[in-house]
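Please find one structure pasted underneath; my questions will follow.
Here the complex is missing a single protein chain, while all its other protein chains stay put.
Then we have subunit A:
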Amino acid sequence: MRIIRFIIVKEFIQIFRNPLLVLIILSQPFIQVLLLGTAGGDINYASVYVVDEDLSSTSREIISKMEGSDFFDIRGAALTMDEAYKVMEYKNINLIVHFPPNFEKKLIKEHSSKVQLVTNAIDAITASLTYAYSSEIIGAVNKDVAIKWGSKSLSNKASTVSIPYSYWYNRALISQYIMVPAMCVAMVVMITILLSGMNIVKEKEIGTMEQLNVTPMRKTHFIMGKIIPVWIINIVLLAIGLILSSLVFHVPVVGSLWLVFFLSGVVMFLLLAVGVLISVISNTQQQAMFFTFFIIMIFVIFGDFITPIDNMPSWGKAMADLNPQAYYSRMIHLVITKGSGIKDILPDLLKVSGLTFATLAVSLWIFNKKD
C-alpha cells in the first residue's frame, strides 16, 4: 500500500509539472458542458412558405393561427407550388402549406377538403416536429369549422376525446436537462480513458518501465498507483461540471447527489480499466492515442447519446451491454432526471463492476506477459 502512495505522489507531481496538460484538463468542463450544452438547443422554430390558391376565410384562419404560434415563422407566400419548391431549395424553408383552389367550397359542400403540407426532410427531426405541430393546428381549425357549420361528419371526426400531452421527468421538454448531464458523462468518459490510456505506455516509451520492472514492485500496485490520480482528477472535473450545470442551466438533480458521485466513481474504474488495457496493448503513445479515439467513437455512438439503444438492432444492443458510456448515461439520467435510487441502478452497477474486474484481469495478464 505504501508503494501505491509513492506512485500516486509521483503521478501528481508529473501532472502539475505540465501546465499545459493541467490547463487542458481543467478547461474541459467549461468547454464541454458550457459550450456544447448551450449549442445543443431545442428545435423551437420552423420557417414556412404559403401557397394559397383558395384565398378563403378558412385558409386565412389556418395561416393566421400558424402566425400566432411561436413555432412557425411565415416567411412569405408564393403563387404556385413550383415557385415555393424553388424557395425551399434555395432558401432552406422547413415547410410549404398549400391550399388548393376551392378548398373552402369543398369543405362546405363535401364536408372534406385537403391541405398539402410539404416538409423539408433534410433535417428529419425538425421535419417531423413541423408536421406534427401543423397537423395540430389544422385539427383545431377542423373543430371550429365543425362547430360553425354544424357539419355532422366533421363533428364526428372532431373527436370528443382530446389528448393533452405531459412529458414526465422533463415536463417542459428542456433539452438542456438531458444534454448537460450527457455532456458531463461524455467528458468523464473521454478524459478518463485518454489520461489512463496514455499513462502506462508513456513509461514504456521513455524507458522507465524497464527500470520499474527490475524493482520488486507488483504490477497490480503499479496499475493502482497509475489509475487513482486519474480517478481523483475526474471526480473533481465531474464536480465542476455539475456545479456549472446547476448554476448556468439550472438542471435539477432530482435524485441523490451522493449517488451521482458514487455511481460515477464506480463507472470511472471501468473506464480506467479500459484505458489500462489500451496502455498495455500499445507500445507507443501514438498507438495508444489512435486506439483511444477509436474506442471513444464507438462508446459515444453506441452510448445512448446519439441514437437511443432501444432503437438499435440486436447486435447494437449487445454492444451496448459492453459499453461503459451506455451504462453511465443511463444511470446518470435515471438519478439526475428521474430521481431513481440505488435499488434501481444496482443491476447496472453490478454489471459495471463485473466488466471492470474482467478488463483489469485481462490487462494484468497481458501486462505480465508482455513486459
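As a convention for this text, contacts are C-beta pairs under 8 Å (C-beta built on N, C-alpha and C of every residue); 3 or more make two chains touch, one makes a residue touch a chain; residues count from 1.
Criterion: contacts and distances are computed from a predicted model.
S.K.: UniProt name of the unshown chain, from "NAD(P)/FAD-dependent oxidoreductase", "Polysulphide reductase", "ABC transporter ATP-binding protein" or "Cytochrome c oxidase subunit 1"?
M.R.: Record says "ABC transporter ATP-binding protein".
S.K.: Of A:Leu20, A:Ala39, A:Ala132 or A:Val214, which sits in contact with the chain we cannot see?
M.R.: A:Val214
S.K.: Please output the residues of subunit A touching the missing chain, sorted low to high.
M.R.: On the subunit A side, contact with the omitted chain comes from 2-3, 5-7, 9-10, 13-14, 17-18, 206-208, 210-217.
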